[in-house]
Structure formats: C-alpha cells, structure tokens
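One protein chain omitted, others in place.
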Amino acid sequence: MTKDLATNKLPVFDLVRCKQCRICAHFCPKDCIAFNDEGDPYLARPEACTSCRMCEYMCPDWAVSLEAPSEGQPDIEAA
Amino acid sequence: MYSELVMEHFRNPRNIGVIENADGVGEVGNPQCGDMMRITIKVKDDILEDIKFQTLGCGAAVATSSMVTEMAKGKKLDEAMDITNQAVAEALGGLPPAKMHCSNLAADGLQAAIKDYRARHKA
Partner (left out) sequence: MDRVVYMDHASTTPTDPEVVAVMLPWMSEQFGNPSTMYSLGLRGAKVVQNARESIAHTINADPEEIYFTSGGTEADNWAILGVADAHSKKGRHLITSTIEHHAVLESMEYLEKRGCEITRVPVDGGGLIDPEEVRRALRPDTVLVSIMYANNEIGTIEPIADIGRITREAGVLFHVDAVQAAGKLPLDVEELGVDMLSMSAHKFYGPKGVGLMYLRKRTRVTPLLHGGGQERGRRAGTTNVPGIVGMAKALELADNRMAEDAVREAALRDRLWEGLSAGIEAIHLNGDPVRRLPGNLNVRLDGIEGESMVLMLDMEGICVSSGSACTTGSLEPSHVLLAIGIPAEHAHGSLRATLGRSTTTEDVDHFIKVFPPIVDRLRQMSPIWCENCVCKQRN
C-alpha cells in the first residue's frame, strides 16, 4: 500500500482558501476526510490516513498541505 | 506497420501447440528479451511429418513462427535446415526494419529442433 516517503504527515486544511468543492474527499483512498456542518473539510480518521497526498495534489485551491502533526493533536482542524 | 500477410499469420497462426512425445524440441529466445519460441517436431523417414510451435512475442515473432512451420512441414530435414530467417521474412512479404531481429527466432528455433532430433538419433 501507499506509504508516504515523508512519513507521518497529515493533511491540514486552509479554510480561507477552501471553496468546499470536496474533491479532496473524492480522491481519499481511505475515506479519512469528512465535512462539518459548515461544509468545511476536516481529517475525521487520522489513524487511517496513509499520507498519500492525493487530497493535496487534487485540491484546485492549494488549500491542503501535509504537515507533521502537532503534539497530541493529530486530528486538529487548521484555522 | 505490418503487411497484410504478417497480420493474417498473426491473427490466424498455423500449427500452434505442442507435439506430445516429439522427436525433437527447439527452444530459442528468452522471456527477458521479450520473445521466446518452442518448436516440437515429428520426423518420419527423414521428413518433417508434423511441426508445432509456441511463441511469446510481438506480431512479427508470432507471424514468422507460423510461417516457418508452414514452410518446413513435409520437407526433408536437410531442406528444412536451409530455411533462413531472411527467407521467412521474404515469404511474409517483408518485415519493418526494426522488426527484422524478431524474425531471427523462427528459423533458429526450427534448426534447434532438427539438431535436437539428430543428436537424439545419432546412428
């Protein structure tokens, strides 16, 4: 299976850039990405994420980037 | 790219298969190079009574394999040994220059099978 070379990085969503098109979730092979009531994406299942980066590559607004998770809060939604 | 005759032999190759208890077996080529051929022959009274082939390879490799079996069937062993790669390619109405090396398999395979037969039946 896909294991990213820069391991342990998880997607972080820039909600200022995000236009809520949901293509990130479409291309997520593990269905890790969900949307809150406002329609904003968040990483719902960080443990399942393989850091494959398809969300980052497909995002038309450059709103997804893969970053090393901050201490103890791997699933935090980026502001 | 290929002539109609080459495509006809590729679509409907003659003499495909393996002869059980063959009198001679020829194997040439190598899967690493992308082409390989196995010819089995049945010999009676110094004549190629039956001949079958299996080929892994491109259109030219399959067509030349098919053609060489057609050309050799019923021939005397000495005559069959004289079939050249060039003659097989010519019988097919020529091959694209980049494909000439593919035709080398066919006559080489036949000759290997006849040599195998002769080695087994040394008087």
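The chains carry the letters A and B, assigned in the order they are written, with residues numbered from 1 in each.
Keep in mind that, in the parts below, a contact is a pair of C-beta atoms (placed from the backbone, for glycine too) under 8 Å apart; a residue touches a chain by one contact, two chains touch by 3 or more.
Here the structure is a predicted model, which is why all the values come from computation and not from measurement.
Counting contacts over the entire complex, the absent chain touches A, B. From the options B:75, B:101 or B:118, the residue with contact to the chain not on display is B:101. Annotation for chain A: contacts to the undisplayed chain at residues 1-2, 5-6, 21, 23, 26-27, 29, 50, 52-54, 57-62.
Within the complete assembly, residues 7, 10-11, 13, 16, 27, 30-38, 53-62, 98-99, 101-102 of chain B touch the chain that is not shown.
Please note the rule applied: only the chains that are shown with their structure count from here on.
Taking each chain's centre as the average of its CA atoms, chain A and chain B sit 58 Å apart.
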